[in-house]
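I am attaching a structure below and will ask some questions about it afterwards.
Shown here: the complex without one of its protein chains, the others still in place.
After this line comes subunit A, so read on.
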Amino acid sequence: MQRYTRRAVLGLIGTASISALLAACGGGQATPTPAPQPSPTSAPAQQPSPTPTTAAAPTPTVVATQPKKTLRVGFAISKSGPYAAGAGITIYPNYVLWAKDVNDAGGIKLSDGVYTVELIEYDDQSSPEEAIKAIQRLVNQDKVDLLLPPWGTAMNLAVAPVFHQLGYPQLGVANLSDKTPELVKQWPGYFSFLGTSSQYSEAVADLLSDLANQGKIGKKVALIYVDDAFGLELSEAARKKFKATGFELVYDQGYPLGTTDFQPILTDIKQRQPDAFVACSYPADTLTLPEAAMVVDFNPPVFLTAVGTAFPVYVGKFGQNAEGVMGLGGIDPKAPGLMDYYKRHKEVTGQDPDRWGSPVCYASLQVLQQALERVGKVDRQAVAREVATGSFQTIIGTVKLEGNIYYGNWLLGQWQNGEFLALWPKNKAAATPIVPKPAWKK
(Lines give C-alpha, C1' and ligand atoms only; values in the text may rest on other atoms or scores of the structure.)
Protein backbone atom coordinates (compact mmCIF):
# COMPACT_ATOMS: atom_id res chain seq x y z
CA MET A 1 0.00 0.00 0.00
CA GLN A 2 2.74 2.37 1.01
CA ARG A 3 4.44 1.79 -2.31
CA TYR A 4 1.38 2.88 -4.23
CA THR A 5 0.98 6.08 -2.27
CA ARG A 6 4.57 6.99 -2.94
CA ARG A 7 4.17 6.34 -6.63
CA ALA A 8 1.01 8.36 -6.75
CA VAL A 9 2.69 11.29 -5.04
CA LEU A 10 5.72 11.09 -7.32
CA GLY A 11 3.47 10.97 -10.35
CA LEU A 12 1.48 13.94 -9.23
CA ILE A 13 4.60 16.01 -8.54
CA GLY A 14 5.96 15.04 -11.92
CA THR A 15 2.92 16.04 -13.91
CA ALA A 16 2.51 19.24 -11.96
CA SER A 17 6.12 20.36 -12.31
CA ILE A 18 6.34 19.52 -15.99
CA SER A 19 3.13 21.29 -16.85
CA ALA A 20 4.19 24.30 -14.80
CA LEU A 21 7.52 24.48 -16.64
CA LEU A 22 5.84 24.17 -20.02
CA ALA A 23 3.24 26.77 -19.15
CA ALA A 24 5.92 29.17 -17.96
CA CYS A 25 8.03 28.96 -21.06
CA GLY A 26 5.54 28.07 -23.76
CA GLY A 27 3.49 31.25 -23.48
CA GLY A 28 3.09 33.45 -26.50
CA GLN A 29 3.76 30.70 -28.96
CA ALA A 30 0.70 31.16 -31.06
CA THR A 31 0.57 28.69 -33.89
CA PRO A 32 -2.13 29.87 -36.25
CA THR A 33 -2.19 26.57 -38.07
CA PRO A 34 -5.33 25.39 -39.72
CA ALA A 35 -5.19 21.67 -39.16
CA PRO A 36 -5.23 19.59 -42.31
CA GLN A 37 -8.82 18.61 -42.05
CA PRO A 38 -10.74 17.48 -45.08
CA SER A 39 -13.25 20.27 -45.37
CA PRO A 40 -16.79 19.37 -46.45
CA THR A 41 -16.64 21.88 -49.26
CA SER A 42 -14.07 19.74 -50.94
CA ALA A 43 -12.88 19.68 -54.49
CA PRO A 44 -14.07 22.89 -56.08
CA ALA A 45 -13.66 21.28 -59.50
CA GLN A 46 -10.05 20.45 -60.31
CA GLN A 47 -10.26 22.50 -63.49
CA PRO A 48 -13.05 25.03 -63.21
CA SER A 49 -14.07 24.88 -66.82
CA PRO A 50 -15.34 27.93 -68.70
CA THR A 51 -18.83 26.45 -68.41
CA PRO A 52 -19.58 27.64 -64.91
CA THR A 53 -21.57 25.77 -62.32
CA THR A 54 -24.93 27.08 -61.18
CA ALA A 55 -23.63 29.29 -58.38
CA ALA A 56 -21.07 31.08 -60.48
CA ALA A 57 -22.95 33.17 -62.91
CA PRO A 58 -20.63 35.45 -64.90
CA THR A 59 -21.84 38.64 -63.25
CA PRO A 60 -18.74 40.34 -61.89
CA THR A 61 -20.68 43.25 -60.36
CA VAL A 62 -22.25 41.18 -57.60
CA VAL A 63 -19.03 39.45 -56.67
CA ALA A 64 -19.22 40.57 -53.08
CA THR A 65 -22.54 38.92 -52.41
CA GLN A 66 -21.64 35.62 -53.99
CA PRO A 67 -21.00 32.68 -51.68
CA LYS A 68 -17.24 32.35 -51.41
CA LYS A 69 -15.40 29.35 -52.74
CA THR A 70 -12.25 27.84 -51.35
CA LEU A 71 -8.93 27.64 -53.11
CA ARG A 72 -7.12 24.72 -51.58
CA VAL A 73 -3.41 25.43 -51.31
CA GLY A 74 -1.22 22.63 -50.00
CA PHE A 75 2.38 22.33 -48.96
CA ALA A 76 4.80 20.03 -47.22
CA ILE A 77 7.33 21.86 -45.08
CA SER A 78 10.01 20.87 -42.57
CA LYS A 79 8.56 21.45 -39.13
CA SER A 80 11.00 18.99 -37.58
CA GLY A 81 14.47 17.78 -38.50
CA PRO A 82 17.52 19.81 -39.52
CA TYR A 83 15.67 21.97 -42.07
CA ALA A 84 13.07 23.13 -39.56
CA ALA A 85 15.08 26.19 -38.53
CA GLY A 86 15.37 27.64 -42.03
CA ALA A 87 11.83 26.71 -43.01
CA GLY A 88 10.44 28.15 -39.79
CA ILE A 89 12.09 31.52 -40.36
CA THR A 90 11.95 32.15 -44.07
CA ILE A 91 9.09 30.14 -45.55
CA TYR A 92 6.37 28.90 -43.24
CA PRO A 93 5.40 32.22 -41.57
CA ASN A 94 5.02 33.78 -45.01
CA TYR A 95 2.55 31.11 -46.10
CA VAL A 96 0.46 31.83 -43.02
CA LEU A 97 0.73 35.59 -43.47
CA TRP A 98 -0.08 35.47 -47.17
CA ALA A 99 -3.19 33.35 -46.67
CA LYS A 100 -4.39 35.75 -43.99
CA ASP A 101 -3.63 38.82 -46.12
CA VAL A 102 -5.46 37.37 -49.11
CA ASN A 103 -8.50 36.37 -47.09
CA ASP A 104 -8.62 39.68 -45.20
CA ALA A 105 -8.61 41.48 -48.53
CA GLY A 106 -11.59 39.46 -49.69
CA GLY A 107 -9.95 36.60 -51.49
CA ILE A 108 -8.64 35.81 -54.95
CA LYS A 109 -10.88 36.94 -57.79
CA LEU A 110 -11.18 34.40 -60.57
CA SER A 111 -13.60 34.43 -63.45
CA ASP A 112 -16.10 32.20 -61.70
CA GLY A 113 -16.09 33.91 -58.32
CA VAL A 114 -14.03 34.92 -55.35
CA TYR A 115 -11.95 32.29 -53.65
CA THR A 116 -10.67 32.30 -50.10
CA VAL A 117 -7.41 30.51 -49.47
CA GLU A 118 -7.37 27.41 -47.32
CA LEU A 119 -3.94 26.07 -46.37
CA ILE A 120 -3.38 22.36 -46.03
CA GLU A 121 -0.02 21.45 -44.56
CA TYR A 122 2.10 18.43 -43.72
CA ASP A 123 5.43 18.08 -41.94
CA ASP A 124 8.00 16.55 -44.25
CA GLN A 125 10.37 15.94 -41.28
CA SER A 126 13.28 17.23 -43.40
CA SER A 127 13.12 14.00 -45.37
CA PRO A 128 12.75 14.06 -49.17
CA GLU A 129 10.81 10.77 -49.13
CA GLU A 130 8.30 12.18 -46.68
CA ALA A 131 7.99 15.35 -48.75
CA ILE A 132 7.25 13.39 -51.91
CA LYS A 133 4.67 11.24 -50.12
CA ALA A 134 3.02 14.31 -48.64
CA ILE A 135 2.83 16.02 -52.01
CA GLN A 136 1.27 12.99 -53.66
CA ARG A 137 -1.24 12.84 -50.84
CA LEU A 138 -1.99 16.55 -51.18
CA VAL A 139 -2.73 16.13 -54.85
CA ASN A 140 -4.49 12.76 -54.88
CA GLN A 141 -6.43 12.81 -51.63
CA ASP A 142 -6.71 16.41 -50.53
CA LYS A 143 -7.24 17.54 -54.14
CA VAL A 144 -5.36 20.81 -53.69
CA ASP A 145 -5.57 23.44 -56.40
CA LEU A 146 -2.04 24.72 -55.93
CA LEU A 147 1.12 23.55 -54.21
CA LEU A 148 3.68 25.70 -52.43
CA PRO A 149 7.36 24.66 -52.35
CA PRO A 150 9.41 23.34 -49.39
CA TRP A 151 12.55 24.94 -47.90
CA GLY A 152 16.07 24.16 -49.08
CA THR A 153 17.77 23.43 -52.37
CA ALA A 154 17.99 19.68 -51.79
CA MET A 155 14.35 19.48 -50.80
CA ASN A 156 13.15 21.55 -53.74
CA LEU A 157 15.15 19.41 -56.14
CA ALA A 158 13.79 16.24 -54.57
CA VAL A 159 10.17 17.22 -55.06
CA ALA A 160 10.63 18.96 -58.43
CA PRO A 161 10.03 15.81 -60.54
CA VAL A 162 6.79 15.17 -58.63
CA PHE A 163 5.57 18.73 -59.10
CA HIS A 164 6.44 18.42 -62.78
CA GLN A 165 4.78 15.04 -63.22
CA LEU A 166 1.59 16.16 -61.49
CA GLY A 167 1.58 19.39 -63.48
CA TYR A 168 1.89 21.88 -60.59
CA PRO A 169 4.08 24.98 -60.90
CA GLN A 170 6.84 25.17 -58.25
CA LEU A 171 7.64 28.75 -57.30
CA GLY A 172 10.76 27.89 -55.31
CA VAL A 173 12.37 30.46 -53.05
CA ALA A 174 14.96 28.78 -50.85
CA ASN A 175 16.34 26.76 -53.75
CA LEU A 176 19.48 28.73 -54.53
CA SER A 177 21.64 26.83 -57.00
CA ASP A 178 23.80 27.31 -60.07
CA LYS A 179 22.07 24.36 -61.70
CA THR A 180 18.70 26.11 -61.94
CA PRO A 181 19.19 27.45 -65.51
CA GLU A 182 19.77 23.84 -66.65
CA LEU A 183 16.95 22.38 -64.59
CA VAL A 184 14.23 24.67 -65.87
CA LYS A 185 14.79 23.24 -69.33
CA GLN A 186 13.46 19.86 -68.21
CA TRP A 187 10.96 21.26 -65.67
CA PRO A 188 9.27 24.31 -67.26
CA GLY A 189 7.19 24.87 -64.10
CA TYR A 190 10.24 25.12 -61.84
CA PHE A 191 11.17 28.64 -60.64
CA SER A 192 13.79 30.19 -58.41
CA PHE A 193 13.16 33.54 -56.77
CA LEU A 194 16.43 33.91 -54.86
CA GLY A 195 18.61 33.67 -57.97
CA THR A 196 21.76 31.60 -58.42
CA SER A 197 24.70 30.97 -56.05
CA SER A 198 27.29 32.42 -58.39
CA GLN A 199 25.28 35.64 -58.51
CA TYR A 200 26.01 36.08 -54.80
CA SER A 201 29.65 34.95 -55.02
CA GLU A 202 30.30 37.35 -57.85
CA ALA A 203 28.62 40.12 -55.91
CA VAL A 204 31.05 39.48 -53.02
CA ALA A 205 34.03 39.73 -55.36
CA ASP A 206 32.58 42.81 -57.08
CA LEU A 207 31.92 44.56 -53.78
CA LEU A 208 35.47 43.84 -52.57
CA SER A 209 36.94 45.03 -55.88
CA ASP A 210 34.93 48.19 -55.59
CA LEU A 211 36.23 48.77 -52.07
CA ALA A 212 39.80 47.99 -53.14
CA ASN A 213 39.52 50.45 -56.04
CA GLN A 214 38.42 53.12 -53.60
CA GLY A 215 41.53 52.29 -51.57
CA LYS A 216 39.52 51.23 -48.54
CA ILE A 217 40.93 47.71 -48.36
CA GLY A 218 43.91 45.77 -49.70
CA LYS A 219 43.77 42.65 -51.84
CA LYS A 220 44.15 39.86 -49.27
CA VAL A 221 41.11 37.64 -48.72
CA ALA A 222 40.59 34.74 -46.31
CA LEU A 223 37.89 32.32 -47.44
CA ILE A 224 36.28 29.51 -45.46
CA TYR A 225 33.30 27.40 -46.47
CA VAL A 226 31.06 24.71 -45.06
CA ASP A 227 31.85 21.33 -46.63
CA ASP A 228 28.60 20.61 -48.43
CA ALA A 229 26.98 21.30 -51.78
CA PHE A 230 25.99 24.84 -50.86
CA GLY A 231 29.36 25.90 -49.42
CA LEU A 232 31.31 24.29 -52.25
CA GLU A 233 29.20 25.87 -54.98
CA LEU A 234 29.32 29.30 -53.39
CA SER A 235 33.05 29.24 -52.63
CA GLU A 236 33.95 27.81 -56.04
CA ALA A 237 32.34 30.71 -57.86
CA ALA A 238 33.85 33.20 -55.41
CA ARG A 239 37.34 31.72 -55.75
CA LYS A 240 37.25 32.00 -59.54
CA LYS A 241 36.12 35.59 -59.44
CA PHE A 242 38.66 36.54 -56.75
CA LYS A 243 41.50 35.17 -58.88
CA ALA A 244 40.18 36.95 -61.97
CA THR A 245 40.05 40.28 -60.17
CA GLY A 246 43.54 40.04 -58.71
CA PHE A 247 42.78 39.15 -55.11
CA GLU A 248 45.19 37.02 -53.13
CA LEU A 249 43.60 34.16 -51.17
CA VAL A 250 45.69 33.97 -47.99
CA TYR A 251 43.49 31.22 -46.51
CA ASP A 252 41.13 28.85 -48.30
CA GLN A 253 39.75 25.92 -46.29
CA GLY A 254 36.51 24.03 -45.79
CA TYR A 255 35.14 22.94 -42.44
CA PRO A 256 32.66 20.14 -41.64
CA LEU A 257 28.99 20.85 -41.18
CA GLY A 258 28.25 21.18 -37.48
CA THR A 259 31.62 22.70 -36.50
CA THR A 260 31.25 24.70 -33.30
CA ASP A 261 34.84 25.56 -32.53
CA PHE A 262 36.21 28.19 -34.90
CA GLN A 263 38.97 29.48 -32.66
CA PRO A 264 41.83 27.49 -34.26
CA ILE A 265 40.73 28.54 -37.77
CA LEU A 266 40.43 32.21 -36.87
CA THR A 267 43.71 32.20 -34.94
CA ASP A 268 45.42 30.93 -38.05
CA ILE A 269 43.63 33.42 -40.31
CA LYS A 270 44.39 36.34 -38.02
CA GLN A 271 48.14 35.77 -38.40
CA ARG A 272 47.77 36.11 -42.17
CA GLN A 273 46.19 39.57 -41.75
CA PRO A 274 43.54 39.48 -44.48
CA ASP A 275 41.70 42.62 -45.55
CA ALA A 276 38.48 40.69 -45.94
CA PHE A 277 37.14 37.59 -44.24
CA VAL A 278 34.52 35.71 -46.28
CA ALA A 279 32.69 32.70 -44.83
CA CYS A 280 30.32 30.63 -46.97
CA SER A 281 28.55 29.58 -43.81
CA TYR A 282 25.24 28.20 -42.57
CA PRO A 283 23.15 29.87 -39.85
CA ALA A 284 24.64 27.98 -36.89
CA ASP A 285 28.19 28.77 -38.03
CA THR A 286 27.29 32.35 -38.89
CA LEU A 287 26.05 32.83 -35.34
CA THR A 288 29.18 31.27 -33.84
CA LEU A 289 31.94 32.84 -35.96
CA PRO A 290 31.72 36.35 -34.45
CA GLU A 291 32.15 34.88 -30.95
CA ALA A 292 35.40 33.20 -31.88
CA ALA A 293 36.46 36.38 -33.69
CA MET A 294 35.83 38.43 -30.55
CA VAL A 295 37.80 36.02 -28.38
CA VAL A 296 40.90 36.05 -30.58
CA ASP A 297 40.27 39.73 -31.38
CA PHE A 298 40.12 39.21 -35.11
CA ASN A 299 38.56 42.29 -36.66
CA PRO A 300 39.29 42.57 -40.40
CA PRO A 301 38.03 45.60 -42.37
CA VAL A 302 35.42 43.37 -44.05
CA PHE A 303 33.74 40.57 -42.09
CA LEU A 304 31.27 38.76 -44.34
CA THR A 305 29.27 35.64 -43.44
CA ALA A 306 26.67 33.95 -45.64
CA VAL A 307 23.33 32.46 -44.59
CA GLY A 308 21.94 33.60 -41.26
CA THR A 309 23.55 37.04 -41.11
CA ALA A 310 20.19 38.50 -42.15
CA PHE A 311 18.26 36.61 -39.44
CA PRO A 312 16.64 38.67 -36.70
CA VAL A 313 18.25 36.35 -34.12
CA TYR A 314 21.64 37.65 -35.31
CA VAL A 315 21.13 41.22 -34.23
CA GLY A 316 19.26 39.93 -31.18
CA LYS A 317 22.32 38.00 -30.15
CA PHE A 318 25.07 40.42 -31.01
CA GLY A 319 23.37 43.79 -30.66
CA GLN A 320 26.00 46.50 -31.10
CA ASN A 321 28.52 43.93 -32.27
CA ALA A 322 26.48 43.20 -35.38
CA GLU A 323 27.38 46.67 -36.64
CA GLY A 324 29.41 46.49 -39.84
CA VAL A 325 29.03 42.74 -40.42
CA MET A 326 28.14 41.92 -44.02
CA GLY A 327 26.14 39.00 -45.32
CA LEU A 328 23.83 37.69 -48.02
CA GLY A 329 20.57 39.54 -48.52
CA GLY A 330 19.76 43.03 -47.35
CA ILE A 331 16.78 45.32 -47.71
CA ASP A 332 15.94 48.91 -48.49
CA PRO A 333 13.61 50.25 -45.79
CA LYS A 334 12.47 52.93 -48.22
CA ALA A 335 11.03 50.41 -50.68
CA PRO A 336 7.26 50.94 -50.79
CA GLY A 337 5.28 48.37 -48.86
CA LEU A 338 8.29 46.60 -47.41
CA MET A 339 8.25 48.05 -43.90
CA ASP A 340 4.49 47.53 -43.76
CA TYR A 341 5.15 43.88 -44.58
CA TYR A 342 7.69 43.67 -41.74
CA LYS A 343 5.16 45.09 -39.33
CA ARG A 344 2.34 42.76 -40.40
CA HIS A 345 4.67 39.75 -40.34
CA LYS A 346 5.56 40.49 -36.74
CA GLU A 347 1.92 41.04 -35.76
CA VAL A 348 0.48 37.98 -37.48
CA THR A 349 3.17 35.39 -36.92
CA GLY A 350 4.67 36.75 -33.71
CA GLN A 351 8.21 36.71 -35.08
CA ASP A 352 10.42 38.98 -37.15
CA PRO A 353 11.09 37.97 -40.76
CA ASP A 354 14.67 37.70 -41.97
CA ARG A 355 16.24 40.34 -44.20
CA TRP A 356 16.83 38.12 -47.21
CA GLY A 357 14.53 35.27 -48.17
CA SER A 358 11.43 36.28 -46.21
CA PRO A 359 10.30 39.24 -48.33
CA VAL A 360 11.26 37.32 -51.47
CA CYS A 361 9.11 34.41 -50.33
CA TYR A 362 6.16 36.72 -49.74
CA ALA A 363 6.75 38.34 -53.13
CA SER A 364 6.72 34.91 -54.81
CA LEU A 365 3.27 34.30 -53.31
CA GLN A 366 2.11 37.69 -54.61
CA VAL A 367 3.38 36.66 -58.04
CA LEU A 368 1.46 33.40 -57.81
CA GLN A 369 -1.71 35.21 -56.81
CA GLN A 370 -1.45 37.81 -59.55
CA ALA A 371 -0.69 35.20 -62.19
CA LEU A 372 -3.70 33.20 -61.05
CA GLU A 373 -5.95 36.25 -61.22
CA ARG A 374 -4.71 37.12 -64.67
CA VAL A 375 -5.37 33.61 -65.93
CA GLY A 376 -8.75 33.75 -64.22
CA LYS A 377 -9.06 30.07 -63.43
CA VAL A 378 -7.07 27.25 -61.87
CA ASP A 379 -5.27 26.36 -65.07
CA ARG A 380 -1.88 25.40 -63.70
CA GLN A 381 -0.07 25.30 -67.04
CA ALA A 382 -1.33 28.77 -67.93
CA VAL A 383 -0.38 30.04 -64.45
CA ALA A 384 3.17 28.71 -64.89
CA ARG A 385 3.41 30.42 -68.27
CA GLU A 386 2.17 33.69 -66.81
CA VAL A 387 4.66 33.50 -63.91
CA ALA A 388 7.46 32.91 -66.40
CA THR A 389 6.57 35.74 -68.76
CA GLY A 390 4.57 38.34 -66.84
CA SER A 391 5.79 41.19 -64.72
CA PHE A 392 4.40 41.67 -61.22
CA GLN A 393 4.16 44.38 -58.58
CA THR A 394 5.35 43.03 -55.22
CA ILE A 395 6.74 44.23 -51.89
CA ILE A 396 10.26 43.89 -53.33
CA GLY A 397 9.38 45.97 -56.40
CA THR A 398 8.59 44.86 -59.92
CA VAL A 399 9.40 41.21 -60.41
CA LYS A 400 10.09 39.91 -63.89
CA LEU A 401 11.71 36.51 -64.30
CA GLU A 402 14.34 35.61 -66.88
CA GLY A 403 14.48 31.94 -67.74
CA ASN A 404 12.35 31.16 -64.67
CA ILE A 405 14.85 32.86 -62.34
CA TYR A 406 14.54 36.22 -60.61
CA TYR A 407 17.90 37.98 -60.73
CA GLY A 408 16.85 41.32 -59.29
CA ASN A 409 17.34 40.64 -55.56
CA TRP A 410 19.42 42.57 -53.12
CA LEU A 411 22.52 40.39 -52.92
CA LEU A 412 24.64 41.73 -50.08
CA GLY A 413 23.81 43.74 -47.01
CA GLN A 414 25.44 45.14 -43.91
CA TRP A 415 24.14 45.64 -40.39
CA GLN A 416 23.99 49.37 -39.79
CA ASN A 417 22.21 50.82 -36.76
CA GLY A 418 20.15 47.69 -36.16
CA GLU A 419 18.96 47.26 -39.76
CA PHE A 420 20.41 45.03 -42.45
CA LEU A 421 20.79 47.49 -45.31
CA ALA A 422 21.37 46.46 -48.90
CA LEU A 423 24.85 47.30 -50.29
CA TRP A 424 24.85 45.45 -53.57
CA PRO A 425 23.93 45.62 -56.46
CA LYS A 426 25.29 49.11 -56.23
CA ASN A 427 22.55 50.73 -58.34
CA LYS A 428 19.85 49.77 -55.81
CA ALA A 429 21.91 50.00 -52.63
CA ALA A 430 20.26 51.41 -49.53
CA ALA A 431 23.51 52.49 -47.90
CA THR A 432 27.23 52.90 -48.51
CA PRO A 433 29.46 50.27 -46.90
CA ILE A 434 30.98 51.03 -43.51
CA VAL A 435 34.58 49.96 -44.06
CA PRO A 436 36.64 49.25 -42.06
CA LYS A 437 34.18 47.51 -39.82
CA PRO A 438 34.01 48.99 -36.29
CA ALA A 439 35.92 47.10 -33.60
CA TRP A 440 34.14 44.42 -31.56
CA LYS A 441 32.83 45.85 -28.33
CA LYS A 442 33.40 43.71 -25.32
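To be clear about the criterion, a contact is a pair of C-beta atoms (placed from the backbone, for glycine too) under 8 Å apart; a residue touches a chain by one contact, two chains touch by 3 or more; residues count from 1.
Keep this in mind: contacts and distances are computed from a predicted model.
Entry comment: the absent subunit's protein name, as recorded by UniProt, is "Branched-chain amino acid ABC transporter permease", drawn from "Sarcosine oxidase subunit gamma", "Branched-chain amino acid ABC transporter permease", "ATP-binding protein" or "Sporulation protein YqfC".
Contact with the chain not shown here comes from a single listed residue; of A:249, A:294, A:382 or A:431, that residue is A:294. When you scan A:165, A:253, A:391 or A:432 for touch with the missing chain, the hit is A:253. Within the whole complex, the absent chain has one touching residue among A:79, A:345 or A:437, and that is A:79. Residues of subunit A that touch the chain left out of the display are 7, 10-11, 13-14, 17-18, 21-22, 25-26, 29, 31, 78-85, 87-89, 126, 224, 227, 253-256, 258-261, 263-265, 267-268, 283-284, 287-288, 291, 294-297, 311, 313, 316-318, 351, 442.
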